[in-house]
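All protein chains of the complex are present and in place, except for one that has been dropped.
After this line comes chain A, so read on.
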């Protein structure tokens, strides 16, 4: 029982809306099965394809200002959950069918991919936590400078310190150690050894996944062996494995997009995306993929730890603030070594 919009009754319109392989199969099957039953399941499956396509078109309709912002990412996740819910409904009604070959293998594969996706989500959580740490530094800067009253030199200094901490926090772990040493000298710290230990952990992205975990490898494994079903396979499963394939691809894309947007351990975007345009959702999904990939290649975003627009905003803001603060002259004789 499809929970999506109501379908048009005429079968002629199906071939324009639906997935062409399914339509082909329907003609073959008509003679074998009771037409009423075959159509009901087919309606459901085609509705699912239509849903996925519609949602992805919505996502792809965002302009470049909206793409990869936090609201857009949230929309991406909502789309994913919505599609997954539909998928769940479809699958749930066919529980008995799923235990037998060949569906059992496809479902098993999907399950394994989902678990890998869960690990990605756990890693992303760490990235979000890291962004929250940056937010704290921004709070300090705001607290120091966003004042109706006079701002003393000390508060400027405080903001500067927070900016440096922020910049270090946004760096790669390897680059941060030298940066830390500079920072400590300018802020008069006595024990550099200690600082490195605590700062390193502070930025650790290994709270939720093991130290050796790699987002790039995980995505690779998630997308491994993902091939569109062949016509004979489709017939053997009454089109159900097409739904599974679609769901798997959506999962892969969403996970990839999350890794692209949010900092995570060993972030890599090389996952290969190629899917036949016969699938209605292929066009918007591949277009989004291309746009995100392009973003990652831009000069000022190549080394970003995450492609979220907000992260870029923070970087730009920090740079701007830094210049602003450095340009402030103080007339009073300052004590050195402060």
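Note that in this section a residue touches a chain if its C-beta (ideal position, glycine included) is under 8 Å from a C-beta of that chain, and two chains touch if they have at least 3 such contacts; residues count from 1.
Following the convention adopted for this analysis, contacts and distances are computed from a predicted model.
Participant: Absent chain per UniProt: "Isobutyryl-CoA dehydrogenase, mitochondrial", "Replication factor C subunit 3", "EIPR1-like beta-propeller domain-containing protein" or "Exocyst subunit Exo70 family protein"?
Facilitator: In UniProt, the chain that is not shown appears as "Exocyst subunit Exo70 family protein".
Participant: Check the options A:153, A:294, A:313 or A:326 and report the residue that touches the missing chain.
Facilitator: For the chain that is not drawn, the touching residue is A:153.
Participant: Any idea which of A:63, A:210 or A:303 touches the chain not displayed?
Facilitator: A:210
Participant: Per the definition of touch given earlier, which of A:105, A:136, A:298 or A:316 contacts the omitted chain?
Facilitator: A:136
Participant: Against the chain that's been left off, what residues of chain A make contact? List them.
Facilitator: Interface residues of chain A facing the absent chain: 1, 89, 92-93, 95, 112, 115-116, 118-119, 122, 125, 129, 133, 136, 139-140, 143, 147, 149-155, 157-158, 161, 187-191, 194, 197-198, 201-202, 206-210, 213, 218, 330-332, 334-335, 338.
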